[in-house]
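The next block holds one structure in the form of structure tokens; read it before the comments.
Here the complex is missing a single protein chain, while all its other protein chains stay put.
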Amino acid sequence: MSVSLGELAVRFGCELRGDPDLRVERVATLAGAGPTALAFLVNPKYRPLLGETRAGAVVLGAADAAGVARTVLIAPNPYATYARIASVLHPAPAAPPGVHATAWIAPLAQIDVNAHVGPHVSVGGGTRIGARAVIGPGCVIGDDVEIAEDVRLVARVVICPGTRIGPRTIVQPGAVIGGDGFGYAPERGAWVKVPQVGRVVIGADVEIGANTTIDRGAIDDTVIEDGVKLDNQIQIGHNVRIGAHSALAGCVGVSGSVTIGKRCQLGGAVGVAGHLTIADDVAVTGMTLVSHSITEPGVYSSGMPAVPAQEWRRAVARLHRLDRMAGQVAALEKKLNRKQDD
Amino acid sequence: MSVSLGELAVRFGCELRGDPDLRVERVATLAGAGPTALAFLVNPKYRPLLGETRAGAVVLGAADAAGVARTVLIAPNPYATYARIASVLHPAPAAPPGVHATAWIAPLAQIDVNAHVGPHVSVGGGTRIGARAVIGPGCVIGDDVEIAEDVRLVARVVICPGTRIGPRTIVQPGAVIGGDGFGYAPERGAWVKVPQVGRVVIGADVEIGANTTIDRGAIDDTVIEDGVKLDNQIQIGHNVRIGAHSALAGCVGVSGSVTIGKRCQLGGAVGVAGHLTIADDVAVTGMTLVSHSITEPGVYSSGMPAVPAQEWRRAVARLHRLDRMAGQVAALEKKLNRKQDD
Partner (left out) sequence: MSVSLGELAVRFGCELRGDPDLRVERVATLAGAGPTALAFLVNPKYRPLLGETRAGAVVLGAADAAGVARTVLIAPNPYATYARIASVLHPAPAAPPGVHATAWIAPLAQIDVNAHVGPHVSVGGGTRIGARAVIGPGCVIGDDVEIAEDVRLVARVVICPGTRIGPRTIVQPGAVIGGDGFGYAPERGAWVKVPQVGRVVIGADVEIGANTTIDRGAIDDTVIEDGVKLDNQIQIGHNVRIGAHSALAGCVGVSGSVTIGKRCQLGGAVGVAGHLTIADDVAVTGMTLVSHSITEPGVYSSGMPAVPAQEWRRAVARLHRLDRMAGQVAALEKKLNRKQDD
């Protein structure tokens, strides 16, 4: 696949400085690019590489383009423009329409003639798979699932019965959508399983990472709204709702019945305790424990930065002696006040 | 499936106030229920909904039932009774006995005639699968495994060679039981793999969550006792023993050779360091690091609650200056004592 810079400039609304007939074939980093590659500059730390790069063209912002004597595509949001060009140069691998000979499709499933169903896939009864959907090798799709058009389940994804998946959503390998939530009633020192009868309902343009798990609702549904991005190894409990365009980094754990607002960003391995509400536009830094609802937009933290182990042991010991220190300070205040009264 | 309230009352030992011939078909929340649905009330926060709900019947405790003029089923443990009724109204999907045409069964495997083996399953030699067991699509079962009656492997579960699974245990999709533990001998700056020759032995009525992993023992076995409930994405290291009816929430990590007592509850993302022992009836709150053995029942914590990021940075800085503050306080005490001596 090669594309001319002129075509890219027109298609993505960039200002082109350079030869519109020059063609690029791939993307590359500024440091690694050759003459048929397109690179991008967003992080100012890499600006010095602009002089050295062998890239055929560079996507960048107007400010970075000033005084640069090479072929550039100037865009208001150069990273988003780079992303779009990269998806033209590196399209997802073609998946021919049709059902693989080794797949097993239940009698009453409806699979669009333009959908692709790969090797060793199984599809349950009553399930509908939309146009141009790609169901990669080894996926297991239960009964009564609805998969909209242009969905891509990369490989070995499990979609449990009743799940809804909106258009263009991508699910990376190993994800499990709709497993039973963690619901048990305590009884005489043991547990009685509470049947999990809700569904998982996923919107459009969502991406779900490798080995991420999303539990079905206990009674009502678990809901992932449009445009949400979930990284790998995330756990989403039953009856969670995640607002549109929120992005959760790897290893996040969200307990049951949590509501997360729109456009939130949760850093890696953040944990959210059960039944909380997080407002729109909240950011939480990595490894923070959200133990209370958050009602105001802003940045929240409790991740403790690493220090040399010896220093850390001392800090922990001091922390646990703070009661004592507070007592000393109070005693000093009292003593000093008494002296003043003398 | 519909059931009369009279039948439910008799079967589950409830007091029925209302028409025994009224039938319910499904469960629902108090807010979402229609006239053919059964709801429940446990959390006092939802008590106001009792007046409004359109539910055909509500399961609740005697105290909550006082003065309520609607159809109710009164139970000593309403949540457990709800769970049992829900499993009658919403039974696990039927799985017809027999081996799917796409499954592969090794010559010497023994599969009960009433077991179900789904599409694309492989079963190793010497393995026995008990009556009414359900082996869902895409499961991989190694050699010499024993799966008792009524076990349910939902889909795409891996059971490594030698594993034992007790009656009625449920394993959610993506779980891996019996992978090699993390055992290496250091030698000249590199690692020599220590063969992991123990098994995983799982009791009766256990549930194992989606994408949870349980390592086989290094020499002796890893043991999960009866009634244990493991949520999703949990990691259990080699030679761990988890006592009966303990419940571990999502993303917990248990290092090798840990012994956890009976009826323990570990919150989400708790970590337990290697070779520790946790007594019976211990609860640990979410994101706590258990770095020493716990010998007494009780609740333990070290999860740090989120605060605004700026406030958090200041707290961390203060924590690391505590040595200095302790020095100031000591100096003040000394000075003041000296003045008093004057």
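Residue numbering begins at 1 within each chain, and the chains themselves are lettered A and B in the order written.
Here is the rule we go by: a residue touches a chain if its C-beta (ideal position, glycine included) is under 8 Å from a C-beta of that chain, and two chains touch if they have at least 3 such contacts.
Just so it is clear, the model here is predicted, and its values are computed rather than measured.
Student: For the chain that's not shown, point to the residue among B:Ser4, B:Ser122 or B:Thr277 touching it.
Tutor: Of the listed residues, the one touching the omitted chain is B:Ser122.
Student: For the full complex, which residue in B:Leu5, B:Ala65, B:Ile135 or B:Ala269 touches the chain that was left out?
Tutor: B:Ala269
Student: Taking the full complex into account, what residues of chain B touch the chain not shown?
Tutor: Contacting residues on chain B, toward the hidden partner: 102, 104, 120, 122, 138, 140, 142-143, 156, 158, 160-161, 174, 176, 179-180, 182-187, 189-195, 197, 211, 213, 215, 219-220, 233, 235, 237, 251, 253, 255, 269, 271, 273, 284-285, 288-292, 294, 298-302, 304-305, 307, 311, 314-315, 318-319, 322, 325, 328-329, 332, 335-336, 339.
Student: Residue by residue, what part of chain A touches the chain that was omitted?
Tutor: Output for chain A: 26-29, 32, 77, 79-80, 82-84, 86-87, 90, 93, 100, 102, 118-120, 136-138, 154-156, 170, 172-174, 205, 207, 209-211, 227, 229, 231-233, 245, 247, 249-251, 263, 267-269, 286-287, 303-310, 312-313, 316, 319-320, 322-323, 325-326, 329, 332-333, 336, 339-340.
Please note the rule applied: only the chains that are shown with their structure count from here on.
Student: Between chain A and chain B, tell me the centre distance in angstrom, where each centre is the average of that chain's C-alpha atoms.
Tutor: One centre to the other, that is 25 Å.
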